[in-house]
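Only a single protein chain was left out; the remaining protein chains are all shown in position.
== chain A ==
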């Protein structure tokens, strides 16, 4: 079956430095030349050349990290989903993380506009020694009348296969027409952020330090964190603005880089 956009690339560690090899893309998806914000860890920007996702679009991205590769990935701009009356937009993303590889993935928010229908499935195949860091933000979009939450629905699935076993499965299904703003659901907030860190470097000691970090998060956010069945950390954030979630994600991202990898922070924001 054909894709509206297809992107594949592999990150390889060569002479102590990660490089991108075997890069292939077609349709509306593109990749920038890697930028070295860090001397040995490239940052790639995933680009959608069309400006937004429309009815029936299907996208597929596959990123492979070979042994020891360290890659930072983000998008160039928000994922905008426009009116999709006939066929929901589908986006499939797969990551393959070999031994000791590290992927830090912080895409821009998903913005779903009026009557948008969006299905997103992210699948991670990782080794026990690898690290996967992923922050995802879903915003309510808006309509011409200025109303929020006018999209039809968003379904977002994240499956993490750890040494071949499904160990983490996050499934978000937001259907505003059914009422999602109240108690147990969005709790009166509009923006939803989810951050996942799966890494052998998340130890009890790191988690204790994290609790201290958490006391400095912006008070306007409503959040919780817990630990999955595998070494790692999960954070769920509700807020009224994208930048509040981004600030929290940046704090955690910086914390993980410093505490787990003794690395300087990376600033991805492009504006």
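Observations
By our rule, a residue touches a chain if its C-beta (ideal position, glycine included) is under 8 Å from a C-beta of that chain, and two chains touch if they have at least 3 such contacts; residues count from 1.
The criterion applied here is as follows: contacts and distances are computed from a predicted model.
Not shown: a single chain whose UniProt protein name, out of "N-methylhydantoinase A/oxoprolinase/acetone carboxylase, beta subunit", "Urease accessory protein UreF", "UDP-glucose 4-epimerase" or "Cell division topological specificity factor", is "Urease accessory protein UreF".
In the complete complex, the hidden chain is touched by one of A:2, A:15, A:86 or A:226, namely A:226.
Although one chain is not drawn, the whole complex shows that of A:99, A:187 or A:258 it is A:187 that touches it.
Interface with the hidden chain, as seen from chain A, comprises residues 155, 159-160, 165-173, 182-187, 192, 211, 222-229, 234, 236, 238.
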